[in-house]
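A single protein chain has been omitted; all remaining protein chains appear in their positions.
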Amino acid sequence: MKVGLFVPCYVDALFPQVGVASYKLLKRLGVDVEYPKGQTCCGQPMANGGVEKDAVGLALKMEKLFAGYDYVVAPSVSCTAFVRMHYPELLSHECHLADACLDIVEFLHDILRPSALPGSFEHKVSIHNSCHGVRELGLSSPSEQNVAPFNKIRDLLELKQGIQVVEPERKDECCGFGGLFCVEESAVSARMGLDKVRRHIATGAEFVTGADCSCLMHQSRIARKNGLKIEFKHVVEILAAGL
Amino acid sequence: MTQHSKKAAAFLKDAKYSQWHDATFWAVRSKRDTMAQGLPEWERLREKASAIKRHTLSHLDEYLEQFAAQAQKNGAVVHWAADADEFNAIVLDILQAAGVKKIVKSKSMLTEECGMNPYLEAKGIEVVETDLGERIIQLMGQRPSHIVMPAVHLSPDQVGELFEREGISDEIGNHDPTYLTYRARLSLRNEFLTAGAGMTGANFGIAATGDIVVCTNEGNADMSTSCPKLHIAALGLEKVIPDYDCLAVFQRMLCRAGTGQPTTSYTSHFRKARPGAQAMHIILVDNGRSQWIGNPDHWEILKCIRCGSCMNTCPVYRRSGGFSYSYFIPGPLGVNLGMLRDFEAHKGNLSACTLCMSCQSVCPVKIDLGEQIYKWRQMSGAIPPAKKALCKGMSMVYNHPLLYKTATRVLKPFHSLDLEKDE
Partner (left out) sequence: MSRKDEILGRIRAGIGTRYDMPSLDDIAPITYPDPLAAFIASSKVAGSEVVELENGDTVDSIIRKRFPSAGTIASNLPEVSIANLNPDTVESAAALDGTDVGVIRGELGVAENGCIWIPQAMKEKAVCFISENLVILLPREAIVNNMHEAYRRVDPGRYGYGTFISGPSKTADIAQTLVMGAQAARSVTVILI
């Protein structure tokens, strides 16, 4: 099983440690993983913003870069969701990448299925359930639906020694990032983010963790601006802690 | 800034009020969740509701013919209106022929869509809304801020002062909702007794039986049709469903999804004029619908049963209010319907969505509301030029790894670049 690590643009630029943790963790779990050079962006921000056509070239590039891998694993739910849901239509040809692309939480939870993880993380963490993770990739049961509750992020975190996992009230309400939404609708976006951060803080957690850096980035910025004390870590950073 | 984002920013300036607004609608969403969790078959009902609507809309020609024939057989008079103007003219004709000077009406988003009230009033006919919320905003001179709870944006003080000005309440300063509701009851009672016609909308038209089905909590549709000599029912073409078995599915979902109650207090079936009354008229209104059916990306918006749950769950609606949208229906539903109605006039609402997809996850008839907004954004001319230029620039940078490397190191990506000015 050959795995290509897809590190989305903004993760690479702003959270290189998340890419590194992903690589380390997969290696440690015995995965034959490679990081193909020349990666940039999957095209999601343009498409969600309304210029889907500008994403076609990027999609073709991605497809070429990741040809030949059984799985393409990314530490980002919204990028994964975009590749999976929109590439087939964008490219108008059969797209292996769309099927092969998994968020790292899915890959760990559904494919690798480790029964234990090395290292401990002795902190209380609040899960940020990102919208596209919940409602497009199915990482957890959507609060709107009458389905048996589950949460793959929680399942993985609980493999870590010493961790205490909680979820905020309104457990999967949007944090207000939304790509270009946060630029165009800055006032609503800021209010949503503030509401979200306050709910995470109300759980008494020391860390907010989730599967999408963009949501975490948005909230950490808002926390900083408002002088609110809570830290943000991608779930992979916690899973890889102590490696 | 877009049309919506400007108004949203103004709405959020009043922190206390906007928090109340968010909490109020979240509470409705939570009540809805309790209902959904209380029925083991809820997700199956959603599947069935969606499939019934797909079937019905894709056989709408047949069901409309069946409905009209059945209604006529029952004794109702059936009219067909191509657009809003025709609809208004038909209503006026009916009223003038019967010498009616005043009508009482229950809530109808269709009459709102057609601008019926101002049209009739200009022709000298008094129109009295009888749903309490609709009556309040009618007296205020406002449009609804929500399709199910039209006056929810007003405080008891605002309503109390309005009722004092209008002579509806006589205890000055008593703004208790129970008291105000009682005073409105007394005032409306007189209107019911003296109106020449009663008008209702319709939640459903039943093809097999010709029934018009109207769901209310106040009983105002029933009161509106119990005394006057005429009943006029207005329904959009998409309201017709096949039969009672299908109705059972929708009746069970409508109120649970909309307000979080197991049912509305009244689910009323109208088939013909009541004994001794003159006539029951049914007006089937197109006003764009027959064209929307042919739109491959957006026809499923016609599945909507107008429960309002997409508004209640929308994090943007809750934090920006109904009046921040340019179309008279707000929230995810209104963003989509506005675009179908008039692309240029309402494209300023397209920004009001994070694509969180909660709307389509909550929708009882499984309309792909969020995906439709995504599709509208892709249409040429839908997004502001500056946003388009930003996307182009990003695309260029991302397409060239070297440029990208430099840009991300020097500038940092778009988020941090463009957000420094907010809040």
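Order of writing sets the chain letters: A and B. Residues in each chain are counted from 1.
Basically, a residue touches a chain if its C-beta (ideal position, glycine included) is under 8 Å from a C-beta of that chain, and two chains touch if they have at least 3 such contacts.
Nothing here was measured: the structure is a model prediction, and the numbers come from that model.
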{"item": "Chains shown that the absent chain touches, full complex", "value": "B"}
{"item": "Chain not shown: contacting residue from B:220, B:320, B:336 or B:372", "value": "B:220"}
{"item": "Option from B:40, B:99, B:173 or B:385 whose C-beta touches the chain left out", "value": "B:40"}
{"item": "Option touching the unshown chain, where B:248, B:345 or B:389 are the choices", "value": "B:248"}
{"item": "Absent-chain contact - pick from B:209, B:313, B:336 or B:351", "value": "B:209"}
{"item": "Positions on subunit B contacted by the hidden chain, ascending", "value": "24, 27-28, 39-41, 44-45, 47-48, 51-52, 54-55, 57-61, 64-65, 68, 74-75, 80-82, 86, 130-133, 136, 149-152, 154-156, 159, 177-178, 180-182, 184-185, 188-189, 192-193, 208-209, 211, 217-220, 222-223, 226-227, 237, 242, 244-249, 251-252, 259, 261-276, 284, 286, 290-296, 299"}
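One rule holds for everything that comes next: only the chains that are shown with their structure count from here on.
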{"item": "Whole-Å gap between the CA centroids of subunit A and subunit B", "value": "35"}
{"item": "Complex contact set, residues of subunit B against subunit A", "value": "1-2, 4-5, 8-9, 12, 18, 22, 26, 33, 36-37, 39-40, 42-43, 313, 315-316, 319-320, 350-358, 360-362, 374, 377-378, 382-384, 387-388, 390-392, 394-395, 397-399, 401, 404, 408-409, 412-416, 418-419, 421-423"}
{"item": "Complex contact set, residues of subunit A against subunit B", "value": "9-10, 12-14, 38-41, 43, 45-55, 57-58, 61, 131-132, 135-136, 142-147, 170, 172-174, 176-192, 195, 214, 217-218, 221, 225"}
